[in-house]
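Chains shown are a subset, placed as in the full complex.
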Amino acid sequence: MYTEKVMDHFQNPRNVGEIEDADGVGEVGNVKCGDIMRIYLKVEDNVIKDIKFRTFGCGAAIATSSVITEMAVDKTIDEALELTNKQVAEELGGLPPVKMHCSNLAADALKTAIEDYKKNNK
Amino acid sequence: MKRVYLDHAATTPLHPSILDVMLPFYKELFGNPSSVHSFGREVKKHVDKARKQVAESINADLDEEIIFTSGGTEADNLAILGVAAALKEKGNHIITSSVEHHASLDTCDALAKEGYRVTRLSVDEHGVIDLEELKSAISKDTILITLMHANNEVGTVQPIEKVSKIAKEHDIYLHTDAVQSFGQIPVDVNQLGVDLLTISGHKIYGPKGIGALYVRKGTKLKNLAHGGGQENKIRPGTENVAGIVGLGKAAEMASNSVDEMQEVEKKRDRLIEGLLKMDDVKLNGHPEKRLPTNVNVSIEYIEGEALILSLDMEGIAASSGSACTSGSLDPSHVLMHMGLSHQTAHGSLRLTLGKGTTDEDIDYVLDRVPKIVERLRNMSPLYGK
């Protein structure tokens, strides 16, 4: 069902947790299956220095959350905004078709967090 | 790694003594039971014997009341579509419940699309239907009540005997899906008072791909498939002989295993007790009227599939009513109709015990589940706020 990489990120998720004094926080809920993903950012000089997540969701939801934190860290805000759901799925070696909506969640959560950061720093 | 299989409601391991009775039919006894010659006639005898075994196991009056099918799903389809087609002159109303297995649920939906009127009885918080609601649903058009004996997700047992009394008063056929109950609690077609009853091989330590529909003599039922004269022309096709023989033996063993189930029930109770020690965990289904093998709990703040996968990595096979496990968008219709919130239904965990489940298995699960739950909760944005 899931690739080895999905299972690895599911079992050993990277960057789980919260950042107390986060510069941006984004939460998205998947109305479809009721899952929730929250991402915390620490930004310095427009670069994502630290990123953490919490997710209520399936294996794919947790794995996509985990992998997007790896993909986003050390990227500039603009680079991070360019990350797509498709890239997230590809990074994991693919997701089962029925799970594609879970990967939507990860990129959306990151975007929401970045938008929150931008708003806070206007 | 230790492996603990606690998903017996999904399927059971084949009992070795059932495999033993099947093997000759994969070897020397390969004839087609419809053949006139001795290769066929020998095999026919064993098909007849299996029919008798199944009939006796559910206390049917006549062997010919047993129709072998390719499984529980086909038997449910045959019962519901077959009665609907046979009685379409009489009426077009069918009563079922909102917590049926998909084999019945979707079949009733298909009939609804064809213009039949389908009433789906609601259930209470424990998953039990309301007899008064049933009574008031009955109309002169009602031709069939189809109601599962025990639920596959939460193990809740429905009051079939009482439903039967009501059905008889109104001269309405009653079908029950006994796929989950058979072999766990008494299943006796006369005591239950049903006209049609479904069983499936692979839920009673028999083979997959074989099941049977009990059809009380005189019950009007139209065949769905056409072809040879097998199964009284109700269900044509060369018989799955090994499967049938396996089902015969499995049914015999199932009807003798109700005692054994008391032992399983003790382990189940210990498992439930242990799980309920965790915070924010509650039991789904009926506290007493439930199958002796069924544990179903909702664990707040976490999602079922993540839990199942984590358990799997510890060697524990379990199941969940989470939408994510099924690939559908909504969590279990059973849990939702019992009034659980979307989120609580998402966090459901079903552990179903079997005859081979040991006390060590229970200990192992009770050791691992809390650790996994803690890990997942720590990852959850819903927890600890």
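Note that the chains take the letters A and B in the order they are written out, and that residue 1 is the start of every chain.
In this section, a residue touches a chain if its C-beta (ideal position, glycine included) is under 8 Å from a C-beta of that chain, and two chains touch if they have at least 3 such contacts.
Note that the coordinates shown come from a computational prediction; the quantities given were computed from them, not determined experimentally.
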Practice item. Work out the full complex's chain counts from this file and present them as a formula in the displayed labels. Key: A x1, B x2
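Quick note on the criterion: only the chains that are shown with their structure count from here on.
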Exercise for review: Flag every residue of chain B that touches chain A in the complex, lowest number first.
Suggested key: 301-306, 309-310, 313, 322-325, 327, 329-331, 342-343, 346, 378-382
Revision key, fill the gap. Seen from chain A, its contact residues with chain B in the complex are 2, 7, 10-11, 13, 16, 27, 32-38, 54-62, 96, 98-99, 102
